[in-house]
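In what follows, a structure is listed as structure tokens, so that the remarks can point back to it.
A single protein chain has been omitted; all remaining protein chains appear in their positions.
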Amino acid sequence: MLQNLFFLAEVVGLMAFAASGAMLAAEKNLDIFGIWVLGMVTAFGGGVIRDLLLGITPPAMFSNYIFFLLATLTCCVVFLSYRFSGQVQSKGFDYRTVVNCFDAVGLGVFSVSGVSVAIDAGYAENPLLSVTVGVVTGIGGGMIRDILNSEIPSVLRKHIYALAAIIGALLYYLMAVELKLPLLALPCGIAATFSIRMAATWYHWHLPRPLDRN
Amino acid sequence: MLQNLFFLAEVVGLMAFAASGAMLAAEKNLDIFGIWVLGMVTAFGGGVIRDLLLGITPPAMFSNYIFFLLATLTCCVVFLSYRFSGQVQSKGFDYRTVVNCFDAVGLGVFSVSGVSVAIDAGYAENPLLSVTVGVVTGIGGGMIRDILNSEIPSVLRKHIYALAAIIGALLYYLMAVELKLPLLALPCGIAATFSIRMAATWYHWHLPRPLDRN
Partner (left out) sequence: MLQNLFFLAEVVGLMAFAASGAMLAAEKNLDIFGIWVLGMVTAFGGGVIRDLLLGITPPAMFSNYIFFLLATLTCCVVFLSYRFSGQVQSKGFDYRTVVNCFDAVGLGVFSVSGVSVAIDAGYAENPLLSVTVGVVTGIGGGMIRDILNSEIPSVLRKHIYALAAIIGALLYYLMAVELKLPLLALPCGIAATFSIRMAATWYHWHLPRPLDRN
């Protein structure tokens, strides 16, 4: 049951991250393979970093045909949508909001999945390690996507991005390890990160900056 | 015999990648150590990523004096050529084509070498894993080079780049594992990737984009 739920969550996060990368590439009018590469790198980046950090080699995601096919399918759907709409560069359609939303789903899923894999690997006793692995897993895919795409990474630029990942990862850790409720912890952790990110975008929440100009 | 051929191929790929990185640095008029660093990172980047993914630590390339000296020598030759010609920024000389050509050699060699090392590490039964490791090894060095050099990575921008790596890696896998012809597979895989990349550059082959404007 828990494993099925976890698998389902990873599929959703993977497809959401793939869509976020593919859309950014499509907006730049890259060809279909550029779109696929950026989608795949975003989808698999966080999980591969997670597995390297935990010494799980080769990364588990590299031998999962279902993940591979679903992420590829997502990239194809993005390509075809752009191709048939015949529009790039956000004419009459706020693509940033859509990318942001997909990104928040992926961030939530992978922050929690990182903690969960760290716990399974035997680090339940070590909250700092587990939560750090979770946060790095969550922000890793999007960070690689933004670097490849020559943008300042979301994790530096966006309001309450790393903080949302930390809250989701910490909530999952506390519920799964301290309260021993992993089944409930999974949706709660993901929902916490996702809703904080969405609320921060929607209400323009700010964290203090050295100089508050606007 | 196979091992010698494989070693020779790796030396050629390493020097070609080193030359591509060193030339891009020289065109920006970086100093001799900047040229050397970009050359070395490009030459060793893919192989180090490959070894990390397969759990071969420390990466085998880090203790190979021959590789180290030949890559360093390549960077020196590039530096001296630029120094004595007294020209940077491509006056009367289409350096992009030369870089592209070296890059295609490196891409071919390392895509195939990645599959080969994955097979040797015991993953012959797993085509998705072997080919993925091969493709990541092939595109890894050039990707790091382009990111350090503040360019949009070739793998996103160039026509038929990731596709060429996939075809070479897949061809090697099929010939080496299914047909059990590793000796023939090595030159065929490399040649496939190299010639597809060169033909795509020469004939301006395009893959479909969301908006085909020119």
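Lettered A and B in written order, each chain numbered from 1.
We take it that contacts are C-beta pairs under 8 Å (C-beta built on N, C-alpha and C of every residue); 3 or more make two chains touch, one makes a residue touch a chain.
Just so it is clear, the structure is predicted and the values come from calculations on it, not from any experiment.
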Sole residue of A:Ala60, A:Ala162 or A:Cys188 that reaches the chain not shown, by the stated touch rule: A:Ala162
Touch criterion as defined above, residue of B:Phe17, B:Tyr82 or B:Phe194 at the omitted chain: B:Tyr82
Footprint left on subunit A by the chain that the document does not show: 52-55, 118, 123, 126, 128-129, 132-133, 143, 147, 150, 152-153, 155-157, 159-163, 206-211, 213
Missing-chain contacts mapped onto subunit B: 25-26, 29-38, 48, 52, 55, 57-59, 62-65, 68, 79, 82-83, 86-88, 147-150
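Throughout what follows, only the chains that are shown with their structure count from here on.
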Length of the line joining the C-alpha centres of subunit A and subunit B, rounded to whole Å: 29
